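I have a structure I would like to understand better, so I am pasting it below and will then ask my questions one at a time.
Of the protein chains in this complex, one is absent; all others appear in place.
In this document, chain identifiers A and B correspond to the written order of the chains, with residue numbering beginning at 1 in each.
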Amino acid sequence: MLKLTNVHKRYEDFILDCSMELMPGRITGLIGRNGAGKSTAFKVALGLVRPDDGEAVVFGKPVEMLTTQDRQRIGVAFADAGFSEYLTITDIAPVLAAMYPSVKEKEFLEQCSRMELPLSKKIKEFSTGMRAKLKVLIALDHEAELLILDEPTVGLDVVAREEVLAMIREYMTVHEQAGVLISSHIATDLESLCDDLYLIRDGKIIMHEDTDVLLSEYALLKVPAEKYETLDKQYILRSKKESYGYACLTDKKQYYRENEPDLVMENGSIDELILMMNGGRE
Amino acid sequence: MKGLLIKDYKLLMLQKKTFLLMLLIAICMNFAMQDNQGVIIGYLTFFAALMANTTLSYDEYGNGITFLLTLPVTRKTYVRSKYAGNLLLFLFFWLLGTLLEALIYALQGRILFRMETMVSVLAILPVSLIFVDFMIPLVLRFGQEKGKLVWAAVGGLIFAVIAVLNALSEAGRLEALKQMFGKMAQHGVIMTVCIIVLSLLGLAVSYGFSVKVMEKKIF
Partner (left out) sequence: MHMIINNQSMVPIYEQIMEQIKKAIASGELSEGSMLPSVRGLAAELRISALTVKKAYDRLEEEGLTVTVHGKGTFVTETNRELVKEQQRMMAEQELQKVVEMALRGGLTKQELRDLFEMIMEE
């Protein structure tokens, strides 16, 4: 559905160099620290930025060749860009209805009311939670097949975050062949939503794995210093010195469960994974 | 393009109160001044220019355009919507101004729609067009802030050229040119056709340039 192949883009202080793919029926997450390149990758995927090298292909076409009809099949939400905040929902409804044949003004307004979004207030007077919900609603409202959501939950409290994630989950139960590409720096959000995750750091993809595997086969071993020397390290991906010895990341939890049953083990969590991939020793 | 125009319209509607105020001032000025021909039209045209600029600045503010280009529009459509919108804007205000002036004239027992006055009334149209032809590509290329500076520079340049032409004319250097123009002016039809053709040409060049700027831009 969407494919970035060897996309290379050079900025003054930053180089993006990545490949990723989104398949239909999947929710794919892109996680990384602020400034790691998530937004840039999305902008390349949408044709807002032209890469120096490599290509971005959407719906089988190079992204520069997307027609207006193609774009009607895409839904986008940016954390820092959207409709002018001087507009109200009532202002925006006819704009959307004019752009997407599947959007009916009345239904859109009803949907917004149901989500408790004020129809006649200017967007700049919305709370952060309301703004986020509106952006996602706008992206979801026209039955898009491809959804690109750049940090839709940023700045939200845990309740609002869950509401936004629920909107996405619900959309996928109805549109099973849609594809969602979502970015965040909040690992727990993506853990409970995504089917597979790309980890990006300094413009490069450093890991791509199914969430299922990450949570079931990855583990954090807490190895006391004495044990570390003799530890079988063939499945250790990263190690980090800790006060008790070493924290070791492995992608073969079963192996260590069987061979080192006394070792303290924690389930893989994306947060730990990021910390280890960002700071641990190989 | 329709969606974009609706959006710009909604944004312009936010300026309703300012508009009414301006209108009031224009009417007052009209009655306050001696030689009051064209005051209202001029004022409203000036306001139209402000509004035209606003449609561009709202998009620039807060990364609006980054989002807009992910909607079902092409960069060309965006440019088109700006030209269409701005030209409609000027047309609307010109019509409004003209009708108002005609009304006031009628109330004063005068007629607006005479040869002499109509020329200056109609002249506003190509001038507005020139404004749009310059403003849109400049703002698209240089952004709001720089665009304004560049625009001021261009405006200054135009005035400088006119001043020089005027001076030359006074000094009797442009007699041949003047005679030619004089002859042409006699043929009102030819003049009109010339102006229309030049206007359309200017529009086409400006549009082409704007499209090029947009196609190249990254966000």
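The rule is simple: a residue touches a chain if its C-beta (ideal position, glycine included) is under 8 Å from a C-beta of that chain, and two chains touch if they have at least 3 such contacts.
What you are looking at is a predicted structure, and each value in this text was computed from that prediction instead of being measured.
Engineer: Among the chains in view, which touch the chain not shown?
Structural biologist: Listed by label, the shown chains it touches are A.
Engineer: Given that one chain is not shown, which residue among A:53, A:110 or A:212 touches it?
Structural biologist: Reading the full complex, the residue touching the unseen chain is A:212.
Engineer: Of A:80, A:116 or A:170, which residue touches the hidden chain?
Structural biologist: A:170
Engineer: Of the listed residues A:6, A:67, A:128 or A:267, which contacts the missing chain in the full complex?
Structural biologist: Answer from the full complex: A:267 touches the omitted chain.
Engineer: For subunit A, which residues reach the chain that was dropped from this view?
Structural biologist: 25-27, 165-166, 169-170, 172-173, 176, 192-196, 210-212, 215-216, 257, 265, 267
Here is the rule we use: only the chains that are shown with their structure count from here on.
Engineer: Nearest whole angstrom, what separates the Cα centre of subunit A from the Cα centre of subunit B?
Structural biologist: 46
Engineer: Name, in rising order, each residue of subunit B that touches subunit A in their complex.
Structural biologist: Touching subunit A: residues 2-4, 6-7, 10-11, 14, 58-59, 61-64, 66-67, 69-74, 77, 218-219 of subunit B.
Engineer: Okay, in this complex, where on subunit A does subunit B touch?
Structural biologist: Touch list, subunit A to subunit B: 43, 46-50, 67-69, 71-72, 74, 76, 78, 80-87, 91-92, 94-96, 98-100, 148.
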